[in-house]
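Structure first, commentary second.
Every protein chain of the complex appears in place save one, which is left out.
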Amino acid sequence: MRRQLPFVLVFLSGFFMIFQYFVPHQKSEFVYEFLLDWLTIIGGFAMALGIWSLIRVSYDRIKRQRENWGYSVITLTGLFLMMFFGITNWEDGSFGVYIYTAEGLSNSMFVHFFDFILIPIQATMFSLLAFFIASAAYRAFRARSVIASLLLLAALIVMMRFNPIFGAWIETVANWLMNVPNLAAQRAIVIGLGLGMVATALKIILGIERGYMGQG
Amino acid sequence: MKKTSVIILSGVVILFLVSWLVKGASLSGEENPYLQGFLTTFAAFLTLAVFSFLYRDNPFYKFAEHLFVGASAAYWMTLGFWQTLVKKLIPKLSDGLANFFEVPTEEHSYWYFLPVILGLLLLMRLSKKGGWLSRWPLAFIVGYTAGINFVGYLRSDFVKQVSSTFVPLLIDWQGVGHFFSNFSLAIDGQFVMMLANVVIFVGVLCGLVYFFFSKEHTGLFGTASRVGIWILMITFGASFGYTVMGRISLLVGRLTFLFKDWLGLIS
Amino acid sequence: MSIFDRLMRLDRRWVFLFLTAVCIAGYYVDYSIPIRVTNETRSIYTFIDSLPPGDIVFVAIDYDPSNQAELHPMTYAIMEHAFRKNLKVIFTALSQNGPGMADQAIRDITDSVSLDRTYNGVEFKGREIRNGIDYTFLGYKPYYAIIILSMGQNFRISFPTDYYGTPLDSIPMMRGVLNYDNVACLIDLSGGNITDAWISYGQGRYNFPLALGLTGVMTAQYYPYLNSGQVFGIMGGMLGAAQYERMADNPGLAIDGMRVQLPAHIVIVLFIIIGNIGYFVTRRREQLEGR
Partner (left out) sequence: MTYLLRVLLTLALLTGTAVFAQGEPPAVDTTLVDTTTVAPPAPVTGLTGKDRDNDHGHAIELTWTPSVDDLENPSGARSVLRYRIMMWKPTEAYRVDTLRQMYDMVRSNYAPIRVYKPLVDSALILIDQGMVDVSALPFEVLLPEGINRTDAPAEMMKYVRKALQDTLAAMTAQVDISKDSVKVFRSNFLAAVESLPEAFNANGPSSGHGAWDSVGAEVPGATFFRHAGSKEEVSPDFLPDYADLYYRVDAATSDPAVYTASDVCGPVQASGQWYNSGRTVVLISVIIFTILTVVFVQQARRGKELYVRPLAGIEAVDDAIGRATEMGKPILYVLGLGAASDIATIASFTILSRVAKRVAEYQTQLIVPTYDPIVMTVAQEVVKSSYLDAGRPDDYNEDIVYFVTQSQFAYVAAVNGVMLRQLPATNVYMGKFYAESLILAETGALAGSIQIAGTDEIAQIPFFVVACDYTLIGEELYAASAYLGGEPVLLGSLKAQDYAKALFVVCAVAGFLTLILADATGAHWLAQFKQWFMVAD
């Protein structure tokens, strides 16, 4: 009973959504949007689980003085400071409940944290890609086989598409590669992928695929 | 070893302080110059700390990483709290709470107690006994999206692709004579355009053959599958090469921050 | 370990170091990057360059901040060129966030044209660019297809006033300027569907010279219009913008960008080649030894 009932719920909600797709009536759209709201709200509650896990793991590391435990102190400091700024109203010097305005969360310390800590690290992490795309190219683009050579050749042509050493032909070839074989391959992948997803979704609704519930 | 660490650390601290003071002094005239100077210097320090990871893992990277993890988790939690729970849910349930949080009241809908119950059931995971109850909200979420995905992908990734694979082989066909007398290799010529359609058509079919799982890839089938993987590889190579430009721009963005906003070396 | 083994197993930190060095150098070293000017960009430049002072160029700024990196340099290059040649410019912005883009460009170029500069060996004195005399910014209106169409009759149908609220008839440069017939050419800078509307509703019906500035990914699909003569020039992405800047002898955002991009790409390609040389030589040696 405990194990079977959730699968009944999976089937019912899945079947309803399929049914809903074919019914354009306002009443069916209303339920659809309503359920969508539910999802975000449940997601809001799930946040607490995540934060709890983060705190527990960090605290555990500090308590047992595991390797690098000092850094977990930094994690927790960052976490609690940001939370504090996020729910208090700093501006008026009153630490009451934060006032949500149309402009969003405007506690200036919260904004500073975002602009000068989150954004720089995030942008820099992202920019590491410039280095990694170079090192991956160097490491992996070796003409070991036909397949590897094709990969290498296509990459070289597209990368050199605006290099003045080569004639205008290289740009033409690069554009052709991006427009023709690319389109074919994308479509083949999309179709296979679509069917894979459709099949998995169907298996979930029918209760054949149960791995995600822990071996059902 | 210990000694070098201390030297490096104190070096960084001194550089940080110098940068802070210099930056603060250069910003005099603006509001809170030394706060601004500190923030910019700190952002630059974090940027360099992340870049130092390219050399090897080190305490500065660890510092940035852990700070980032903690602060970003709190950021998303705060945002989720205000935007979903407070803004979406509370006005539907209680005027008193809505007033408390200063959000506009809305018409009550007691249906919204259900997601609250499901959300609370999800939190039952934390209890040893009631853990199994957390499967209920999960079942709802998974079933709901599986239903959407089932029809959604069948339509967009299958049915729709059928019609878009219908491309004409012959373009502007005015007879064989005309074709050969006007033969050209120009990118917008008849031959190249027709070739493109053929390549797309054959490419899609061979690509699909590669994705057949229940048949051995031998003989003609094997050849088609091999052509399929070739086309896939050409595509992957080309996409990889095409992305390089955008990624370099990201790096340039960070370098601009360091050299312009922080050091002021570029005007 | 032979040199070739080393080439094959180079520590990737060398790659990182070279890439950083090249990017910073691209910024600092003032080298001129050879940029191959394609015909489709050249024709836009020569068209504008050949216009007599006083002629009007219509620039449609139809992009959002998300396409700024590629299209903003084009706007800057064309505006600078036009104002230096004493041409007048009419702007519209038919995408929702376009007015912000146009506003920024107008402010920046007004500042830049006030300075003395030399382009292609010709000295240009700085001058003041005045709203209403040197340029008019018509602003944004929804339903771009209808706007484009109605402007073919009279600009005043869709834009009785300019962006700043001045009636078009009290703007000096708009005296007697009724519709597309009174502008020398129209340049559409866009990252989306509006280009199609300019081609079919604008050029297709009113037959004015039209040139396009597009994002890199869009470019290929508009070449047919070039061949059919509906469009007299196309600038594609950051590359196209760099070509215009090169011809105008006015290196700006795009050439700066390409100055970094080109060596960075070359460094990556060189590393790939080095790795492959190492790979082939070692494999050959192993084959020989194996025999």
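Here the chain labels run A, B and C in written order, and each chain numbers its own residues starting at 1.
Everything below uses one rule, namely that a contact is a pair of C-beta atoms (placed from the backbone, for glycine too) under 8 Å apart; a residue touches a chain by one contact, two chains touch by 3 or more.
Quick caveat: nothing in here was measured; it's all calculated off a predicted structure.
Here the chain not displayed is in touch, across the complete complex, with A, B, C. Checked against the full complex, the candidates B:V103, B:L120 or B:V227 give a single residue touching the omitted chain, namely B:V103.
Considering the full assembly, C:S150 is the residue among C:T41, C:T75 or C:S150 that touches the omitted chain. Of the listed positions C:Y27, C:Y45, C:Y201 or C:F271, the one in contact with the omitted chain in the full complex is C:Y201.
Contact with the undisplayed chain is limited, among A:L12, A:L129, A:A143 or A:V173, to A:L129. Mapped onto subunit C, the footprint of the missing chain covers residues 12, 143, 145-146, 149-150, 153-154, 156-157, 160-161, 167, 169, 178, 201, 205. Residues of subunit B in touch with the missing chain: 50, 53, 56-57, 61-62, 64-65, 68-70, 72-73, 75-76, 95, 99, 102-105, 107, 122, 125, 134-135, 138, 141-142, 144-146, 149-151, 154-155, 158-163, 165-170, 173, 201, 204-205, 208, 211-217, 232-233, 235-237, 239-240, 243. Although one chain is not drawn, its touching partners on subunit A can still be listed: residues 18, 21-29, 43, 46-51, 53-54, 56-57, 60, 67-68, 91-92, 99-102, 118, 121-122, 125-126, 128-129, 132-133, 135-137, 139-141, 151, 186, 189-193, 195-204, 206, 208-209, 211-215.
Criterion: only the chains that are shown with their structure count from here on.
For the pair subunit A and subunit C, chains touching both partners: B.
Here B is the chain whose Cα centre lies closest to the centre of all protein Cα atoms.
Averaged Cα coordinates give subunit A a centre that lies 6 Å from the centre of subunit B. Rounded to whole angstrom units, the spacing between the C-alpha centres of subunit B and subunit C is 27. Of all residues in subunit A, those that touch two or more other chains are 130-131, 133, 137, 152, 155-156, 159, 175, 178-179.
Across the assembly, subunit C contributes 16, 19-20, 23, 261, 264-265, 268 as residues in contact with two or more other chains.
By the touch criterion stated above, subunit A contacts subunit C in their complex at residues 130-131, 133-135, 137-139, 141-144, 152, 155-156, 159-160, 162-164, 168, 175, 178-179. Contact residues on subunit B toward subunit C in their complex (touch as defined above): 54-55, 187-188, 244-245, 248-249, 251-252, 255, 259, 266.
Listing the residues of subunit C that touch subunit A in their complex gives 10, 12, 15-16, 19-20, 23, 33-36, 38, 219-220, 239, 258, 261-262, 264-269, 271-272, 274-276, 279-280.
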